[in-house]
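Part of the complex only, each chain left as placed.
All chains are identified by letter, namely A and B, in their written order; residue positions are counted from 1 within each chain.
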């Protein structure tokens, strides 16, 4: 095992990277040669120690690569199959359960900052046809979170209005899935330049929340006072108050965000008066990842990759993520 | 009242047309100057006596026009508002009920083959911005049926596969709504020329069911054996058997169709074995019509109008419908 040493005040901790060459698949397992990963806030929280993990835990929940060996009894995969990981490897289908949420790679077990990994055959799905490994590696955490928020929880329909926040991975995927499903999108960002890029991806309305801190009311006005059907909230306490202004009566706010923390006060009385659903969520099931792959193939939509780093540049990659300057996903390629 | 006399063996009956000029709105009512209507199989069944109605019943369930007067207590509408009718005027929202399904215009009460009608203020919705009356008049029966089948009952999502049958009004709208929602569409027709037109509207796969009578299996193969998520069935007994072949395990068949009748045998055991949902349905609620209008505005999609007739050419219009040569909707303009 190699350790990518990283440090300085406020900087990144030690990151364990697995470079052993020859895991053997047990019965029911598959060995995958990892070819790409991508960075999520969850990975950042792990390597920074915000989420406690055992010493030497190999990080990164996302991985994409090719099958190199299959164990006894595995019928779903063959060598050379192009596969990607699951954030919740034990969640097959249906709603969330304690059993299904356990076993997150890169946190509760070793993750994909490794050249070769052995995983359970049911902990993989195929990647979209024609996609690169880096593209596929953007999907398991960020894209599936946005997919579940909009298509499973909010069940958006054509003509619905969706509000997204900023330009992180989840938010950009939320914009893309919302457009794919025929919704109108109100995109918010602190940068006019980024808003232009969101418009190019299909955003129908743009709000610079730096210039318009009362963006909840602005969004309400963009819907002629009716309100937004679904908000993919990534800001927590920092954004929920405005979101409760923006959301329509009976609408949904998907609470994903931890970027803004959860420590302040929130005007929850509005949620009661407006009959709003606040839906906490962490990613989704294998069944939903498969449905998302089908949707991506049918649509031709591709992920927005901000930048690519080599595996041994992982510390620099996290530094870039920390700077909050990215637009879309930061990838690792092996 | 004027009566458009029509007859010949197998031909159309007498059609009552209302041309009185001055209904007054009672409290809660609105008088609408009807500017357009459109033909549905339901209207044909009424004028042909397949659905019994009282003598002198004014036909046509669909109407679009402008408000000319409002009764006491009406706040929702003002003169000059552009409005369209509801197939189920008493169904506000939620699921179907006996109370909500009653009062279908053109059957259980007088319809829109009339220059001026007085209707309850809640029996109207606005029409999509920028649409002509003829375009709007295509929506209340056929489009709302397709909308409900796909977005309320099947709850299709991006990447789902939808199968449509032929080129009637419901089927063409189903194709358009399916594409709007990010689905893949398998379109079937007996004519290669019509299939080309369906492809131009976005159909992803085409099956000529005359050349491929075993089209259920063909559709199954187009989905790599997985099956179709939702079928908008308009053929009844004539198509349900093939549909049960085509549909995926756990999929949905919306049973709208009366074109093929319901008198033959159907292999329902397949519905049990495949855990299929057969959903009978007749149009939808006002709430859904409003949602459909929002979706149409957001998408820019316009209805496919096959042909336009003047109100006093109504018999010729039904004759054209009877010939089964149309593609999309046949409209009446006043």
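Operating definition for what follows: a contact is a pair of C-beta atoms (placed from the backbone, for glycine too) under 8 Å apart; a residue touches a chain by one contact, two chains touch by 3 or more.
What you are looking at is a predicted structure, and each value in this text was computed from that prediction instead of being measured.
Peer 1: Could you tell me how many identical protein chains the full complex contains, when just 2 are shown?
Peer 2: Number of identical chains in the whole complex: 4.
Keep in mind that, in the parts below, only the chains that are shown with their structure count from here on.
Peer 1: Let me have the rounded angstrom distance from the C-alpha centre of chain A over to the C-alpha centre of chain B, please.
Peer 2: Once rounded, the distance between the two centres reads 40 Å.
Peer 1: Where on chain B is chain A touching in the complex?
Peer 2: So the residues of chain B touching chain A come out as 151, 155, 157-160, 177, 180-184, 204, 291-299.
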